[in-house]
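The structure appears right after this line, and notes come after that.
Up next is subunit A:
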Amino acid sequence: MTWEFVQEALPPMLWATLATLWSSAGAVLIGLVLGAPLAAAAMARHRWALVYISFFRGVPLLVQLLLAYFALPFLGIDLPAIVAGVGTMGLCCAAYMAEILRGGLALVPHSGIEAARLLGLTPTQILLRIRLPIAIQAMRPAILGEAIMIVKASSLISVVGILELTRSAQALAASTFMPLESYALCGAIYLIINLALSLLTRGRPA
Partner candidate 1 sequence: MSVLEVAALRREVGQAQILRGIDLKVEPGEAIGIIGPSGSGKSSLLRCIAGLDPIVSGRVLVAGKAAVPGDGAIGMVFQHFGLWPHLTARENVALALKLVRKLPRKEADAKAEAALARVGLSAQAGRKPAGLSGGQQQRVAIARTLAMEPRVLLFDEPTAALDPELTTEVLDVIRDLAAAGTTMLVVSHEMGFIAGLSSRVMFLDHGQVVQVAPPREMFGPDAEPRVKGFLKTYLDRVAWAQG
Partner candidate 2 sequence: MMAVFSDSMVAAARGLPVTLIIWLTAVAAGMALGFAVGALRFFAPRAVVWPLVAVVEVVRGTPFLVQCFLLYFGGPFIGIDLSPPLAGFLALSVYGAAYFSEIFRAGFLAVPPAQLEAARLLGLSRMQIVWRIMLPVMALGVLPALTNLAVILIKETAVLSIITVPEFTFRLQAVGSASFAVVETTLVLALGYWALTEATAFLARRVEKRIERALAA
């Protein structure tokens, strides 16, 4: 890989990296916001919550993206590709987050919940102020691990035509006839993002 190549390739790739970053961040955010009630519902063994989790964890994300991209317009829902892409990733992420939070909620000691109940907190307060913070704290490594998975999975939204990191590498490979260098550079950027994320896991011990 020559220096000239990197100089030429890097600016557009870094620009595309921004799309990767914010679409991943959006998906993780949706995942957390939806994942929390989903986890609570799954713990209460609500059937639809369990079916939701099973579906989004059981079907490849690529197929989910195709479904959103092709099937939604057919149903008269016309979303911009980027919204469909990030939304699908978020819905999928929620299923994984729910499983993670479910594991975390199970760790919350009974005594802590009972103490809160005796102090007069409502069930919703107990969930939001006691159980979820404890679960999120305990599961932080797993949540960051899921965030890393999402950053990698975001490469798939290139398939439905969104210009993010992988798509920009494809374009570069096509225009320069240097696929090896293009994809290596692209992989290196993903690696840096994910190493930074995993350092975050190690940085502050729970």
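Operating definition for what follows: contacts are C-beta pairs under 8 Å (C-beta built on N, C-alpha and C of every residue); 3 or more make two chains touch, one makes a residue touch a chain; residues count from 1.
Regarding candidate selection, all candidates are chains of the complex that A comes from, given by their letters.
Everything quoted here is computed from the prediction, not taken from an experiment.
Of the candidates listed (1 or 2), only one touches subunit A in this complex, namely 2.
On the side of subunit A, the complex with candidate 2 involves touching residues 54-55, 57-64, 66-67, 70-71, 74, 148, 152-156, 158-159, 166, 169-170, 173, 178-181, 183-184, 186-187, 190-191, 194-195, 198.
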